[in-house]
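So the structure is just underneath, and the comments pick up after that.
A protein chain is absent from this complex, but the other protein chains hold their places.
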Amino acid sequence: MRMTEKLKRRQVLRGMIGGAAVTVALPYLDCFLNSNGTALADGTKLPVVFTNWFQGLGFSPGFWEPKTAGFNYENNMLLKPLDAFKKKITVFSGMRAYTDGNVVVPHESGAQVCQAGGVTKKGQALPTIDTIIADAVGTRTRFRTLEVRCDGRTETFSRRSASSSNPAENAPLALYNRIFGAEFQDPNTSDFTPDPAVIARKSVLSAVAERRKTLMNQLGTADKTRLDEYFTSLRQLEQQLDLQLEKPEAVPSCRVPAAAPEDGPRSADMVNVRRNHLLFSQILAHAVACNQTNVLGVSLSGGTGGSALRKAGTSQTFHTLTHEEQVDPKLGYQPTVAWFQNEVVEIIREYLTAFQSFKEGPNSLLDRSLIMYSTDNGDAKTHSQLNLPLILMGGAGGRIKEGQHIVANGQTVSRVGLTIQQIMGIPVSSWGTESNATSQPFTEVMA
Amino acid sequence: MRKFGLVLGLGLAVAGQAAAAETSGHLVMRRLTPEQYENIIAETFGRDVSSGARFSDQTREGGLIAISASKTTVTGPELEHFDSLARTIAEKVVDKGHRNALVPCKPASIKDADDACARQFLTDVGRSLYRRPLTKDEADAIVLAAGDAARTQKSFYDGLAHGLAGLMISPDFLFRVENVKADGTLDAYSKASRLSFFLWNTQPDEALLKAAEKGNLDTEKGLAREVDRMIASRRFETAVRAFFSDLLMFDDFNALSKDAMIYPRFTQQVIKDAQEQTMRTLVDLLLTKRSDYRDIFTSRTTFLTPALGSLYRMPVPKTTPNMEPADWVEVQYPENDPRAGILTHASFVALHSHPGRTSPTLRGKALREILLCQRVPDPPGNVNFTVVQDSSNPLYKTARERLNAHATEAMCTGCHKITDPMGLALDVFDGAGTYRTTENGAAIDTSGTLDGVAFKNAVELGNVLHNHPGAPKCLVTRLASYGLGRVPAAGEKTWIEAMQADFAKAGYRVPDLFKSVATSAAFFKVANEK
Partner (left out) sequence: MRLVRGPLYFLAVASVLCASGAHAETRGFVIAQFFPAFHSQEGDCAGGMNLNTGDQYDIGLVQAGYDEKQVAEWARKAEDKALITSFRDERHRAIRDRATINGKKVSAWVNPQATPDPNLNTVTSKFALGFDLDGKEGAAGFENPMTGEKGVDNQYFRALGCFTAHRGSYSDRPATWSYMWDIVAPAMPAWLMSVTADDFKNGAATVSFYRAREHIERDVNNNVLPDLTFRIDPDLRSQVSFKAEIKDGVVSITEHGNLHAVWGEMVLLTDLRLGNTHLRLSLRDDGSADGVLGGYQPWKDTISDGYRSAMGADSLGEYWNIRKLADANPDPKTGANQDISVAYRINAVPAFLIPPPQ
């Protein structure tokens, strides 16, 4: 029954190629999600949403690495606030950013290697992982990426090239208006115009499919079976395009936020930063649920800009404290620095909570999210590029085996970036430059 | 399912003939390897239009991935990957920075279709990608699709990119599909492809396609001329590397991990360099010097980097300025050195070890299976390995003592006798490849026998392997299998034996062996099966 409809649609689309774009109005289907909520009714998976979550200055070494390796790890002091989400979190420890004889730029080099796979040399710029992912999966949504920063500033590490860095929204109200303002097309009510590029791809795939008959005649039985499998794969690809040519499925979980947020002061006081972050994460969750984007960038503060984060009522910034505060001999760490780090983890928890509480069927937005926490230093006190903490969070639509602590001593952090790209379905077999080049994703976290 | 699928299925059943006799070998449709995919893209469009092809898993059959490439298909996620890759490459080819160099004509309008220009480009490129000229129907279909796309998107180059992407996800590109002439023999273009993938690991160049067109590959003389030309080309090294990388299972390095506390020098750099050390040694010996193949087991010449120097505890100076990547240094081990031949390379001893300790058994098994084509049975399911695994047990200080204790269990003795003596000779190289003379304070005894011939240490083991008649025979079998994409059939035994004899007679020169395979009738054989 559905097949007949598809074939008709193919004919319709084919007839329309070369003509004017046609608005196709299609009837609603009343059940869009299958029983486990991970897919649309016809089996198409909901997209995985990637978040590049950054905060500089890292965590004090020895106090964040889980105490045990593998599954069911035991969290160390600093990551304890994430205990409730442990099954959806994989922590990587011992990894480093190779700087290959380049002078280390204290609050940039490590972040660059985590996010772009290598140290950026003068006059060059490597694309960051969020833009790589956005280029691959973000083309079907209204926004390729949405970037926010919570301490009032707008710079981020995110960039596609030397000349195109991605500035962040620094105020929740502006972000809200950008997404849910006048140009917002509610997927549950609007008309639909098919994308001509998809129509074009469809006709190319049809041309490829025509090869089947001739080829099949040339081959032996075993090879016929293999070729038949190839054409089945091709058919799946065509079906994906068919879906894109239909009016987007209504998104039952898409809701416009009830009210526009109120902006607070643009300052780096932790109270304010945390408030901004919470507002941002709620708006972003709504945006993702309404299919506005699949790639997010969240910077709590910047790299060196991390210096600006302050505890209310004190003059010392987080950054200065990492260098100046004495290690408490009894505790073994810098106490105020640890307070900031604890705040950062609490804020990460709030991000996870915002996505977890957004339900899509029996699952949540967190279940189809892949969130990478990365930072700039393994030990901010010494600007160390060793033992950088990297954390992957969320269920990635079932494509990841979360809940592990992976000890990867001395290995380049770009392995995590490669893993993420492959999880996101990007066709890369290797990533990174010089010593950070790797062709080894962490297959143990790939489902 | 496609509506004409059923009709086709019936048609095939009618066209199908009797299955091939087991003795003749049959036609196989091979999937491109990721390396071949990348090589073809680079040859066609240049290195800067990079790719990044991958298949989800590569299994090994008959000791080779090349054989399993004849049995695998393209799954849905893989095709999605290749579709995305094809579009990325196609967009780059037609972008402003590349189109002038890569597209041979200019459209009448960049905002509209131009079938003539699209045809010129797509048939040109199609010939390179499909390794044969496009048929008229194929050309018409892809030009039509590109034209449709150009009109829909109001851009000639967007249309062209769609057409090109179509070529790159087609089965004619992703698989090595071969054509059989009416008389049942392989057509000339399919011959050219077999040659070029075997001798270059990439598609035929224009000269080879021309030779195919003219029928040169159908004559003994013409074929020999092309094979000689190809072996003389720099690209031949690529193929030799691809073959040995497959043979020596270097793909396993992707999954190799070592215990950082036990082997802290086994860095990512070492993993890269260890493979390249062996490759450079092989290329130098077998191609540059045209030495006897068996010398790979005894040669005291190798190539090292400072990172390997640290692993091997040998001085290897950097020869490049600070901040620049290290260059390779040619090294000659002295006569009394404990190292000689590829068995003592980290690429062998570290690859065939456990993460935190050596494994005489794995090393011996690898030696027999990879280099002698022998089959070592897997251990039975219910074995107690505790004694072998506990290298801290004060009762058994060395691996030999532990294995002896383990092998007192009768059911283990038989197999361990096959593998362990050679592995124990290599036990002076720890699980990362660093030389040592003791384990837990006890001296390591490296003596043993291989198929009845005694040796005192790893260097002598190399000599024994050098003189083992099975080693060069194994190489011939493996190379033939690699070239055919299948295990040679029973009826091809005579052919293999003849090549083994020729290989020995001519002094075990590997380039000559490639030529023997590439110029043999069996190499171009077609199945009766259709």
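Chains: A and B, in written order; residue numbering restarts at 1 for each.
Please note the rule applied: contacts are C-beta pairs under 8 Å (C-beta built on N, C-alpha and C of every residue); 3 or more make two chains touch, one makes a residue touch a chain.
Everything numeric in this text was worked out from a predicted model, so none of it was measured.
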| Among B:N100, B:N336 or B:T494, residue touching the chain not depicted | B:N336
| Per the touch definition above, residue among A:T99, A:T141, A:S158 or A:Q404 touching the missing chain | A:T99
| Given the contact definition stated above, which residue among B:T238, B:S310 or B:Q389 touches the chain not shown here? | B:S310
| remark: In the full complex, subunit B touches the hidden chain through residues 258, 260-261, 263-267, 269, 306-307, 309-310, 313-319, 321-323, 329-334, 336-337
| Contact footprint on subunit A, counting only the chain that is left out | 94, 96, 99-104, 106, 151-153, 266-269, 304-305, 307-308, 310, 315-316, 320, 323-326, 329, 381-387, 409-411
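As a convention for this text, only the chains that are shown with their structure count from here on.
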| note | For the pair subunit A and subunit B, the C-alpha centroid-to-centroid distance in angstrom is 35
| remark: In the complex, the residues of subunit A that touch subunit B are 7, 17-18, 94, 100-102, 136, 196-197, 199-201, 203-224, 226-227, 229-237, 240, 407, 409-412, 425-430, 434-435, 438-440, 443
| request: Over in the complex, which subunit B residues touch subunit A? Could you list them? | output: 1-4, 8, 11-12, 15-16, 19-20, 26-29, 34, 52-54, 71-85, 87-88, 137-138, 141-142, 144-146, 148-149, 151-153, 158-159, 162-163, 165-166, 169-172, 174-175, 177-180, 254-255, 260, 264, 267-269, 322-325, 527, 529-530
